[in-house]
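I'd like to ask some things about the structure below.
Excluded from the complex is one protein chain; the other protein chains are retained at their positions.
By letter and in written order, the chains are A and B; residue numbering begins at 1 in each of them.
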Amino acid sequence: MAHSEQPTPDRIGPMWTPSREPSRPTWGWILQAVTGALVLILVTLHMIANHFVVAGGLRDFADVVAYLSNPVVVVLEVLFLVVVTAHGLLGLRAVLFDFGLGPRLEAAITRVLAVLGVAIVAYGLWLTWTITSYH
Amino acid sequence: MNAELDPASDTHATADTGVPIRFRVYRRKAGDRGGHFDEFTIEVAPDTTVLDALVAIRTRLDPTLVLRHSCFHASCGTCGLRVNDAEVMGCVTKVLELGTSTVKVEPIANEALVSDLATDMVDFYARLAAIGRPLIRDSEWLADSIEPAGIESYNRFESCIECGLCISACPVVATDSRYLGPAALAAAERAVAEPRGLDPNFVLDLADDPQAAWRCHAAFECTEACPSAVDPAGAIMALRRRAASRRLRSLFGWRKP
Partner (left out) sequence: MSEQSVGRTAPERRADGASTRRRGIVGWGDPRGRRLGGFAFILNRLTGLGVLLYLSFHLVVLSLLARGPSAWDGFVSLAGSPLFLCFDVVLIFGLLFHGLNGIRVTLVGFGLVVDRQRAMLVALMVIGAIVLLIASVHILTVG
């Protein structure tokens, strides 16, 4: 018996209806899980490379330039920045969304955080370029 | 209001075994600006429950105290309360086992209040109705239907007594009224796990929503608070597993007929 043929329960109050966002509704959660896993790996690599390779555990300027002269390092550090920014801003978005804001405010927050994320990554790229081209 | 009960007239205690306990009971009537606590001191016996004490308070000390109760054995789900900040069924919670000389009694959280300790469960039932409850399956129309194989493994999801303790304990429900909530989602998983002729996709569509199964943050407070071992959080994660595999299957072009 299909559901539509079921007897309708007497309505005793307002019905809960799903929020039904038009496009892939759970991308936020899945992206959070994926970026989280990547951050776990990359932050460990980042910590080891920056605090366990150089004597004393802190890189001075010359150490930093030497570190970033390796293109593999640059790729990994940029990747790290991208995923940690994504995970962090998605998390901030999740916390803000828990406050029960309306759909328009939520859409605005998503847009603002997306722009902020792009700006942070752009800053990281600029900084890396500046350091590696220092004379 | 402060009041004390003469132990000799209290049938819940004797002069030898009565332990005086102070009850701070939340009071709020329609039209009040906010709630307040009234204090009642009564003597309790070792097996006096919180509900026994509240009924004694109402019948002997303050007849204006409003509370819900029915069966006195945790199967009707109406006496859910927050006692010393924990979600419990009043009828099976012994006062002396709480271990405090002052017992705070409040209504369950995150539902509107009718009066004092009685919450309005309209919102709660509306969410159950949304997932199609009551569900009437094919087999229930047949007088001579046979129990399906494996039914004993689903018994615990039938255990929900609709008490609302999970709703009170959930930190997400506490901040967002759009979240479907653990009770309705446990009921949804129950319907999908054992459809008995009902089309489960209707329920799964409702559960596969950012404000339904995906809204949970895995605090598992609902499962800890549940007096009937329904394990709503487990049900929510099971729904996610079903929703995810359904999406994956449709991605590869295979749809359930």
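In this text, contacts are C-beta pairs under 8 Å (C-beta built on N, C-alpha and C of every residue); 3 or more make two chains touch, one makes a residue touch a chain.
Note that this is a predicted model, so its numbers are computed, not measured.
Across the entire complex, the residue among B:T48, B:T93 or B:Q211 in touch with the chain not shown is B:Q211.
Here the missing chain is touched by one residue of B:V19, B:C76, B:V92 or B:A109, and it is B:A109.
The chain not shown here touches subunit A at positions 11-19, 29, 33, 36-37, 39-40, 43, 56-62, 64, 84-85, 88, 91-92, 95, 98-100, 102, 120, 123-124, 127, 130-131, 134. Those residues of subunit B that touch the chain absent from the view are 82, 84-87, 107, 109-113, 120, 123, 126-127, 130, 169, 171, 173-178, 180, 211, 216-221, 223-224, 233-234, 237-238, 240-241, 244.
Basically, only the chains that are shown with their structure count from here on.
Chain geometry summary: the mean Cα position of subunit A and that of subunit B are 36 Å apart.
Residues of subunit A touching subunit B in their complex: 1-3, 6-7, 9, 11-21, 25-26, 28-29, 98-100. Those residues of subunit B whose C-beta lies close enough to touch subunit A in the complex are 122-123, 125-127, 129-130, 132-138, 141, 172, 175-178, 180, 184, 197-199, 202, 205-206, 208-212, 214.
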